[in-house]
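Quick one: this structure, given as structure tokens, is what I'll be asking you about.
Here the complex is missing a single protein chain, while all its other protein chains stay put.
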Amino acid sequence: MSQRVVAFLFFAALIAVVLVPPPLAAQTANAVKSWTPPKTADGVPDLQGVYSNATTVPFERPKNLGSKEFYTEQETAEKAKADAAAAAARAARDADPNTVHYDLGQFGLDQRVTAVSNRTSQVIGSEGTIPPLLPEAQARIAAKNAAMRGHNFDDVQHRSLSERCIMWPNEGPPMLSPGYNSDLQIVQGPGYVAIMQEMIHDTRIIPTDGRPHLPENIRVLMGDSRGHWEGNTLVIDTTNFTDRTAFRNSGENLHVIERLTRTSDKTLLYQFTVDDPKTWAKPWSAEVTWVGINNPIYEYACQEGNYGLPNILSGQRAAEKEQANAAK
Amino acid sequence: MRAMFAWLIAGAALLTGLPAWAHHAFAQEFDEKRPIKLQGTVTKWEVINPHSWIHLDVKGPDGKVTSWMIEGGSPNALFRQGFTKDSLPTGSEIVVEGFQAKDGSTRGVGSNVVFKDGRKLFLSNNTPGQNGAAAPEN
Partner (left out) sequence: MPAAALAALALTGFPALGQQAQAPYRAPRTADGKPNLNGVWQAMNNANWDLEGHAAGMPAKEVVGILGAQFATPPDLGVVDGGSIPYLPAALQKRKDNFASRVKLDPEVKCYMPGVPRATYMPYPFQIVQSTQNVMFVYEYAGSVRVVNMAAPTKAPADSWMGWSNGKWDGESLVVDVTSQIEDTWFDRSGDYHSDALHVVERYTPRSPDTMMYEATIEDPKVFSRPWKISMPLYRHVEKNAQLMEFKCVEFAEEVLYGHLRKPGTDPYTSTNPNK
């Protein structure tokens, strides 16, 4: 049952309202040149707006597709039909009152706006998958798991950063879709680009004045970001991560380079490359197209409403008591 | 290099989100062995994150009233559809099917929550502005 609950939580039904981006070849980092974006009053490219970064493209390429990076027009249509059928089946299951979960559809959390894409995976390139973990990374992760085993519910400190409302993995950087409330807002002031992610309201303020990174000894969960413009693209370089950030099992040497380019009035192309020589043998890259939405960001105050975490610990303490009593 | 294709897809497509938006362990909080079916009157709707909570008074067969709180979803998508904090008024009579908290308290998750007459709580044909909701920008 719990496996099914977990699977449900990973893959919810989704009704995609798809907007129409202009026809663009956007499949390599250098390809987005054929449209001139507007500029802010300060004369830099204007990336501002509120966007959805939800996507129907799987993060890694399904194994059966091998090195196929793009679907044909017909294949994209067929995939959409297959996805729709699968999602309809899940929607039927979601409405099942025997699911130990609230009904996502009831709260509109299965509705989102995505851009069309014919990519077979967000991870680009002929492999379309994240490189395998280096042996030292595997050892690092195994040691962590061993320390956790049997202690997962001992106390709040053993729960995940997301359950604790400290930081959610979608925030990164790199910034990825959290699955719902998949929204971000960009506001630009002279010399700065601010990116606010709805979940969980963290705001990255990225200076573009050429200042250096923080000193090496200062490590922060979301890393320290510095930006500069390359033509119409904002390039963001982030370092100074902690070893608890652990994006896709990486360590504190994680280095993220992101690129944001407006590709139409309604779309932004978001590309990123990550490297960590202690986790992967080579860097890898991915991209997603964001779509402008006509709503503001609504506050997502996580810590302030976090009944779930104490309820989980309390549930576990109750279960332990029950077991202890049964053993008597 | 391929052009991106664009057309309107009506219907559902499979979501790809990060695994960890399953941001907490429902199985640890609520007990599949304790199903509940409650009918009661809404006393408060906490329109908060990460989960909204419906508080309701449930009258037992003996006439005794018990207060329950039922976990629901983040309300932010409801706001985008035009719903507001007034969209589930105090006094509404609702029916909750779901599961009770593992620690036995009068708390549960509502896997199916409807008005007494069987209607879903947040009908998707409500238009923005109907409940005094914020007009979307632009």
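Chains here go by letter, A and B, matching the order in which they are written, and residues are numbered from 1 within each.
Keep in mind that, in the parts below, contacts are C-beta pairs under 8 Å (C-beta built on N, C-alpha and C of every residue); 3 or more make two chains touch, one makes a residue touch a chain.
Bear in mind the structure is a predicted one, so any value in this text is a computation, not a measurement.
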{"item": "Omitted chain's touching partners, listed by label", "value": "A, B"}
{"item": "Sole contact to the chain not displayed, among A:T40, A:T129 or A:N249", "value": "A:T40"}
{"item": "Hidden partner chain, touching residue among A:R164, A:H228 or A:H255", "value": "A:R164"}
{"item": "Interface with the unshown chain - residue positions in chain B", "value": "47, 75, 78-79, 83-85, 132-135, 137"}
{"item": "For chain A, the residues touching the chain missing from this view", "value": "40-43, 48, 143-144, 147-148, 151, 153-158, 164-167, 185, 187-192, 194, 196, 201-203, 205, 207, 211-212, 218, 220-222, 244, 296-299, 301, 303-304, 309-310, 313-314, 316-317, 320"}
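Just so we're on the same page, only the chains that are shown with their structure count from here on.
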{"item": "Centre-of-Cα separation between chain B and chain A, whole angstrom", "value": "24"}
{"item": "Interfacial residue positions of chain A with respect to chain B in the complex", "value": "1-2, 5-6, 9-21, 23-28, 31, 50, 54-59, 70, 73, 76, 80, 83-84, 86-88, 91, 95-104, 106-112, 114-118, 122, 153, 160, 162-163, 165, 168-170, 176-182, 198, 289, 293-296, 298-302, 304-309, 311-312, 314-319"}
{"item": "Chain B to chain A touching residues, read off their complex", "value": "1-9, 11-32, 35, 46, 48-53, 71-81, 97-99, 101-105, 107, 109-113, 120-122, 124, 134, 136-138"}
